[in-house]
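A single protein chain has been omitted from the complex, and every remaining protein chain is retained in its original position.
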Amino acid sequence: MSSTVAAGSKGRVLLAYSGGLDTSCILAWLIEQGYEVIAFMADVGQEEDFDAAREKALKIGAKKFFLADCKKEFVEHLIYPAVQANCIYEGVYLLGTSLARPVIARAMMDVVVTESCQFISHGCTGKGNDQVRFELAFYALQPDIKVIAPWRDPVFFERFAGRQALLDFAAEKGIPVFQTAAKPWSTDENLFHISYEAGILEDPDVTPPADMWKLINGLDKCPTTPERISITFKKGIPVCLLIHPEGAQPVPSTDGTEITDPVEIFLTLNKLARKHGIGRIDIVENRFIGVKSRGCYESPGATILRKAHMDLEGLVVDRNVRALRDQFVTTELSKILYNGYWFSPEREFVQSCLQKSQETVNGRVRLALILGNVIVEGRMSESEALYDAEQVSMDSVTNFDPQATSGFIAIESIRLRKWGEQRLKKGGNVKPESVYAPKTEI
Amino acid sequence: MSSTVAAGSKGRVLLAYSGGLDTSCILAWLIEQGYEVIAFMADVGQEEDFDAAREKALKIGAKKFFLADCKKEFVEHLIYPAVQANCIYEGVYLLGTSLARPVIARAMMDVVVTESCQFISHGCTGKGNDQVRFELAFYALQPDIKVIAPWRDPVFFERFAGRQALLDFAAEKGIPVFQTAAKPWSTDENLFHISYEAGILEDPDVTPPADMWKLINGLDKCPTTPERISITFKKGIPVCLLIHPEGAQPVPSTDGTEITDPVEIFLTLNKLARKHGIGRIDIVENRFIGVKSRGCYESPGATILRKAHMDLEGLVVDRNVRALRDQFVTTELSKILYNGYWFSPEREFVQSCLQKSQETVNGRVRLALILGNVIVEGRMSESEALYDAEQVSMDSVTNFDPQATSGFIAIESIRLRKWGEQRLKKGGNVKPESVYAPKTEI
Amino acid sequence: MSSTVAAGSKGRVLLAYSGGLDTSCILAWLIEQGYEVIAFMADVGQEEDFDAAREKALKIGAKKFFLADCKKEFVEHLIYPAVQANCIYEGVYLLGTSLARPVIARAMMDVVVTESCQFISHGCTGKGNDQVRFELAFYALQPDIKVIAPWRDPVFFERFAGRQALLDFAAEKGIPVFQTAAKPWSTDENLFHISYEAGILEDPDVTPPADMWKLINGLDKCPTTPERISITFKKGIPVCLLIHPEGAQPVPSTDGTEITDPVEIFLTLNKLARKHGIGRIDIVENRFIGVKSRGCYESPGATILRKAHMDLEGLVVDRNVRALRDQFVTTELSKILYNGYWFSPEREFVQSCLQKSQETVNGRVRLALILGNVIVEGRMSESEALYDAEQVSMDSVTNFDPQATSGFIAIESIRLRKWGEQRLKKGGNVKPESVYAPKTEI
Partner (left out) sequence: MSSTVAAGSKGRVLLAYSGGLDTSCILAWLIEQGYEVIAFMADVGQEEDFDAAREKALKIGAKKFFLADCKKEFVEHLIYPAVQANCIYEGVYLLGTSLARPVIARAMMDVVVTESCQFISHGCTGKGNDQVRFELAFYALQPDIKVIAPWRDPVFFERFAGRQALLDFAAEKGIPVFQTAAKPWSTDENLFHISYEAGILEDPDVTPPADMWKLINGLDKCPTTPERISITFKKGIPVCLLIHPEGAQPVPSTDGTEITDPVEIFLTLNKLARKHGIGRIDIVENRFIGVKSRGCYESPGATILRKAHMDLEGLVVDRNVRALRDQFVTTELSKILYNGYWFSPEREFVQSCLQKSQETVNGRVRLALILGNVIVEGRMSESEALYDAEQVSMDSVTNFDPQATSGFIAIESIRLRKWGEQRLKKGGNVKPESVYAPKTEI
């Protein structure tokens, strides 16, 4: 029975396994240390030979192997809320790695519970964000779980101080090693994005080589004519993607291929964005532990979705709701995601008003994709009517008394005039040196 | 003497004159109403025949004509602080019109004071943002100024209810009208940007015609090879633009043409961005008076600068300072600019800490410009050293004890584990329906 | 039938009537102007002879008179959400007037709809907050309602320029005037508070005379022994008030009188606070229209509730949720209330996450009331367990590895040490003039 740990065992560990050298060695090492190990993989849309990984894990000595298909959960519970909130970290990073972590952690906890594991282990390094994101999620979901983080355990990291030590250990344990020419950077991939960091990228002034970028076409490979699509949102969630036929004009149209499955919409946007060179990012970001690090990312579909969603919000969300949502939800939820606090009271709190803000985000955005650009060509909403062309038109005075604005300005200026009087009384005048902040001395 | 108003005059008005039909008629009308009128134009970098405008104003009856060259003041006192703060409105609009208003208003107040005007007048319509921006600035700088806003005065707007009435009045007053085919939208231009709004753009689902865009090349007109530049910032201000020679590689280099004059840097960036199709925007935005309106903008150079400045900040600004600056200064200063509160105590307050945040923004960013894209290819800083490649490197344990992270996570998870215990005690588990927010019902 | 306006009438007006001189004259004046008038009073707990007011209104010529009992709605829909959010304006004012306005406006709209009124009118002056609060609520609830605000209509305010003109008009129209010695300030009362402003209070350096304060005992009138009470909250709402017997000791106890009706709880707290001198406020505040004004307030029960609720939150609300709620909900909802935006999308947005934040606010607070002081003597929660005496105890190392804190500090200091190195490199040292901000020059 699964809850009985083998006699003599230190206990049962669920290991986040990748099939690579590191976690294969960790798997063997944990067994060597006296643990019973169950290997776990999450399918979050990365390119991976899961069967080979399973076989390898079992061969090394894993008692069981679990593969969890997290793609739908990933899209629906993490990615789409992030789209609703226009999440972004430090103005640039779309949080692709961060978004996958809660889903993987939750799926692991599922196995921890059903398989009665006392321990959980992973191959994250000791300086990164992912160890924090995983472990905070583990602890929040199962407060009494015990974490084994070999790369932070001197017994492990002192023994395996370089790649050669791992290779030797692999040889000793009969772990097959596939001799791929190691890339001078490391990557993490899922259906939202791929990240590149470390290695030669550690110098922030080194331009990533063109052949590093794996997902998205370079501009020299992209078609030179625009592809037109329409995305329909309901409560801020994309519910329909319409790919207009080649040569479609920039006008509203219902012609084309229609996709309505949430995961399919996201994957198709990925495909389109990759084709048109959309979604590369290069940033020096601030990790949660307080060091600056350089990361390169390809987030194809998400880049389109963010632009489309933000554009539609301009049409259908109240100004003040939007400003509050931007300042509060967008900023906080992005930070929560980046730092790994998805399973937390503050995320629940923030998300509770996000939903409210999206009730009116119903409508359709027309886009042209071309050469790295996502161009909004039009937007409309059948159900929402905050935009009033008649009202805003300079040619119309219906529903609008221009004199009202005089009163508005008179009242809004009361405070400023009082301040201006005070400023003049204290010797101010209208010269630049009196009215502007001192120029930055350079 | 300038402070003596002609006998029989209702007083002296300084009129913001554009040379166009509207303000020419307003000029004639004000004279007809018994005012003495001084015409004023600000050179904020727009394409304009100022001599022709001067001649026209004087011919219509303006007592004097003032042309103020505001370009340097515009760049140094408004644009560059906005660059330092990464200002943006509703996530999209770079505030080109808003930025010019305080400069023009201040220059007008200069003339108001020296010419002892009791009144000030402008041709802004009654539904827009500009009337508010101008008048709040006027009142803040000279609290006792009196504003004449003809398009909000029924005596005026009822008399001149359509374009034909203006044309008739112009004929009557001998005002020359240049028969240009009227564009089905209106524009406002300065050295930062050009805006397009109204007319056919009032339908937010109408794609702007390709020939509307006046400044920036369409992608089909752009070179297909990247142009490489380096921008050096000092305290967040661009102090050097280096245009690398054609065919330059994506590596640090000091080859090329160097520009160091602040205004010249901005104008050259404009030229480069226009050539490479960079800086078009199409947005439904929320006006200060509370209506939604659709605007299209071309902000070429500013688009490059914003990306470069934000990127450099990643390298040289402390994480927490940046987060606070983003949440507080960027948001507030953008709102202040958009709504027309530049001359206000809150702008002074916000700008006082902006300066502090820019003290370390010293360094150089390398960029490639191509086909609408601004691609960051590298960044470095000689003086600032918050980024530490050694420290962040996965290969190095110098200056970093991996076990410290265990302690960090242990402490950071105290609160979450308490919350998790409570959640489980109340019947929660690890299933999706227990740990996620309810899915948005669509 | 109510929807038929009398022939010759300009239309039907619902008038917010108070029974006083101003609104009685407005009533007569509206009739004189050709309107059919329905008088409306809301019972929000103020001391008032509603029957006399009804009789007077009808005598003056009102077609009908409506009295709406809004007390329960006031407490449940406005006051208690404000308690949940710890609402306060500018750190001092508990928003008693603001809280009553939405309730009154909604009740009036009820009559507007059932009686098919085209107009609504009120006696608010042209400089205050209340006109804005009422009218924004009217427009939000019934966008096509037309407002008649006599004190902003020159036809009215020029005719009735002083009190004598009103008295003369009252005499002419046979409106009975009760000759009460006018107080040199004006007041507004409801079950939450009473406000005093204008008149002698307009000098912010004038101390309010002791006999101005109407509700709350001066300290010289208060008992000198504490009265002990316990308040139980459920989801942030007070659900039980226990008044312990005289002489009760500061220990948990279930002895005493128990009150559980929401309105009754609030009214009883008012009574207790008034007896013990609790809840007087004197403030210079900033009105929505941008002028500073001085207000004095007595908010007895609300003062107790706010302190109790905030104290309990310390025990049962997560730290980060509380910080976000404070910064976001408390601040915004207070501003929304003060400025009169209760019926708005932003209030709905903000309130949606307020509810979430209160889910754990379950527990009981013990208080002593004495001589103007509300003293918290203890708090507990049966259902919530975020507080862990064992965990926090200095004497216990259970569940806590002191070495973890070393790791925590090591990681938290990475960023600061980098900054410190940079500071020293640039010539900083540890002297006061190097490490502190420049002292304010005075």
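A, B and C are the chain letters, set down in written order, and residue numbers restart from 1 in every chain.
FYI, a residue touches a chain if its C-beta (ideal position, glycine included) is under 8 Å from a C-beta of that chain, and two chains touch if they have at least 3 such contacts.
Everything numeric in this text was worked out from a predicted model, so none of it was measured.
*Asks:* If I consider the whole complex, including the chain that's not displayed, which of B:T114, B:T225 or B:S352 touches that chain?
*Replies:* Looking across B:T114, B:T225 or B:S352, the contact with the absent chain belongs to B:S352.
*Asks:* With the missing chain put back, one of C:G8, C:G91, C:G247 or C:G427 would touch it. Which one?
*Replies:* Among C:G8, C:G91, C:G247 or C:G427, only C:G91 touches the chain that is not shown.
*Asks:* Using the touch definition up top, pick the residue from B:R325, B:R364, B:R379 or B:R423 that touches the left-out chain.
*Replies:* B:R325
*Asks:* Looking at the full complex, which residue from C:Q118, C:T268 or C:Q355 touches the chain that isn't shown here?
*Replies:* Answer from the full complex: C:Q355 touches the omitted chain.
*Asks:* Thinking of the whole complex, not just what is shown, which of C:V5, C:L141, C:L215 or C:V263 touches the missing chain?
*Replies:* Of these options, the touching residue for the absent chain is C:L141.
*Asks:* Could you please point out the chain B residues that touch the chain left off the display?
*Replies:* That gives, for chain B, the contact residues 289-291, 318, 320-321, 324-325, 328, 332, 341, 344-346, 348-350, 352-353, 355-357, 411-412, 414-416, 418.
*Asks:* Which parts of chain A are in contact with the chain that was left out?
*Replies:* 318-320, 384-386, 388, 391, 400-401, 403-408, 410-412, 414-415, 418-419, 421-422, 425
Going forward, only the chains that are shown with their structure count from here on.
*Asks:* Tell me, please, which two chains come out on top when C-beta pairs in contact are counted per chain pair.
*Replies:* A-B
*Asks:* Have a look at where chain B meets chain C and say same if over half of the interface residue numbers show up on both copies, different if under half do.
*Replies:* same
*Asks:* Farthest chain from chain B, going by the mean of C-alpha atoms per chain?
*Replies:* Taking each chain's C-alpha mean as its centre, the farthest from chain B is C.
*Asks:* Averaging only over C-alpha atoms, locate the centres of chain B and chain C and give their separation in whole Å.
*Replies:* 40
*Asks:* So which stretches of chain B touch two or more other chains?
*Replies:* Residues 319, 386, 388, 391, 400, 403, 405-406, 408, 412, 418-419, 421 of chain B touch two or more partner chains.
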